[in-house]
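Encoded as structure tokens, here's the structure I'll be asking about.
Shown here: the complex without one of its protein chains, the others still in place.
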Amino acid sequence: MSDQTETMGSWLSQEELNTVRARMPIVYVEAVPVRVNGSGEVEHVGLLLRVMPDETVSRTVVSGRVLYGERVRHALIRHLERDLGPLALPMIPPDPSPFTIAEYFPEAYISGYHDPRQHSVSLAYVVPVEGDCEPSQNALDFTWLTPEEAVSPEVVAEMTGGHDRLVRLGLAQVGSLP
Amino acid sequence: MSDQTETMGSWLSQEELNTVRARMPIVYVEAVPVRVNGSGEVEHVGLLLRVMPDETVSRTVVSGRVLYGERVRHALIRHLERDLGPLALPMIPPDPSPFTIAEYFPEAYISGYHDPRQHSVSLAYVVPVEGDCEPSQNALDFTWLTPEEAVSPEVVAEMTGGHDRLVRLGLAQVGSLP
Amino acid sequence: MSDQTETMGSWLSQEELNTVRARMPIVYVEAVPVRVNGSGEVEHVGLLLRVMPDETVSRTVVSGRVLYGERVRHALIRHLERDLGPLALPMIPPDPSPFTIAEYFPEAYISGYHDPRQHSVSLAYVVPVEGDCEPSQNALDFTWLTPEEAVSPEVVAEMTGGHDRLVRLGLAQVGSLP
Partner (left out) sequence: MSDQTETMGSWLSQEELNTVRARMPIVYVEAVPVRVNGSGEVEHVGLLLRVMPDETVSRTVVSGRVLYGERVRHALIRHLERDLGPLALPMIPPDPSPFTIAEYFPEAYISGYHDPRQHSVSLAYVVPVEGDCEPSQNALDFTWLTPEEAVSPEVVAEMTGGHDRLVRLGLAQVGSLP
């Protein structure tokens, strides 16, 4: 489970983390992995197939907590390598400002982003990936989709918590939303 | 003290907040208040004069925590009204993505942003303010400066923790960095 | 015709403009007019109903040339006032960088943005409008739509040249793409 992995590397026990989660917004990073062509245009979006905290199986993006003392850039690299393997070669963008802020709440109606576990404020980035991606043990699969496929009703139906919208917003920022 | 005011509105006691601060990055918002002309160009930047957590007196921007369950937009409005008074009429930008992410660490050398109390991840926005600003009891003064004045050595010398850089980055985003 | 109106204010005769249009990309601005609530969230998008250069009737955004010697900000204001009337009160954003660059070509397949008259490079902005909008003589109608309505198949079918995509990208930037 992605959540346990993160906790092991942090300074909070699972119990402490649960307590804080009921009291404070948690800082997250999310990455929409993409393949770009030689002109920088996005040709494919990478989606993981994963067992979610609510035990359903969903397509999702790379996502995880920022730890105490950790730079946002380093959290992005850590989660990308954890989910896509050590040969993925992510190109972290120089600009530190995310393409959007996804605010996840335990209640689904507040922002359109929903996480039953917590209120998190997630900094979302489109990250070109140049190497070979091998999904880690946390993920069941990893697939490259065209932008058209990524926003198709079939794929949207496999995403939860607002991740389909996050993918559309990422594609929009790079001008590749169909 | 700004910090106590925030704590009163939150779901953590000061003691609990201190514990979490040693373990988790805290979500902050920061606003660089500006006056714009009829074409949207920034003509003045507003800086507060305030007693900082380390008890020095500094010029600073509007800054504060995002509370559990609170939208980032609403945290921005709350802190702007707290610091600039109820008649300030801030125009929160439609775009939720900040112009930069300022990562404050207890150690000064990590990112150039420094807060002795905590590791915070601060979402920074340039916010046009249309009404009358009256600094609250937390602030000693509030002054509108031209961009040239705001980046002058005299004013920079009155800012700490990297706030002078945050102001320069905000002015750069709106094309008004001298 | 919007095109003649622009030409009158510029330094090129219609014939000269036609010659240049076959040789050089032309600088345009486009504005997606929006209504925001007190927190800056976009609640409505404004679309014009207009006779297009190819004589079809389409829903469209505010659009027009930047003239020789004219600032981009002033071109935005001029076209917004021309299309929405003098009481529209547009709030030009302080940030000069557009949410996207729409590259219109005479051939439809190059970029997804299409203009039979010319190659134009259009700087696109989301512009909050606070006043009363009265479409000018160039437009048949002006309507405020919710984001859901603006991206619905019915409304998309009434847009041409890639304007439906431009509206989706604008809504995405402000986090309001459904």
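All chains are identified by letter, namely A, B and C, in their written order; residue positions are counted from 1 within each chain.
Simple rule for what comes next: contacts are C-beta pairs under 8 Å (C-beta built on N, C-alpha and C of every residue); 3 or more make two chains touch, one makes a residue touch a chain.
Computed from a predicted structure; not experimentally measured.
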Sole contact to the chain not displayed, among A:Arg50, A:Arg71 or A:His119 | A:Arg71
Touching the absent chain in the whole complex: find that residue among B:Ala75, B:Leu123 or B:Leu169.
-> B:Leu169
Since one chain isn't shown, list which residues of chain A touch it in the complete complex.
-> 34, 36, 38-42, 71, 73-74, 77, 91-97, 99, 126, 128, 173-176
Residue ranges of chain B at the interface with the undisplayed chain = 100-101, 165, 168-169, 172-173, 175, 177-178
Name every residue on chain C in touch with the hidden partner chain.
-> 10-12, 16, 20, 22-27, 66-72, 96-101, 103, 105, 110-111, 119, 121, 123
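In this text, only the chains that are shown with their structure count from here on.
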Highest contact count belongs to the pair A-B
Centre-to-centre on C-alpha atoms, which chain is most distant from chain B?
-> C
For chain B and chain C, let me know how many angstrom lie between their CA-based centres, rounded off.
-> 34
Mind checking the centre-to-centre distance between chain A and chain B? Centres are C-alpha means, answer in whole Å.
-> 28
So chain C residues touching two or more other chains come to 173, 175
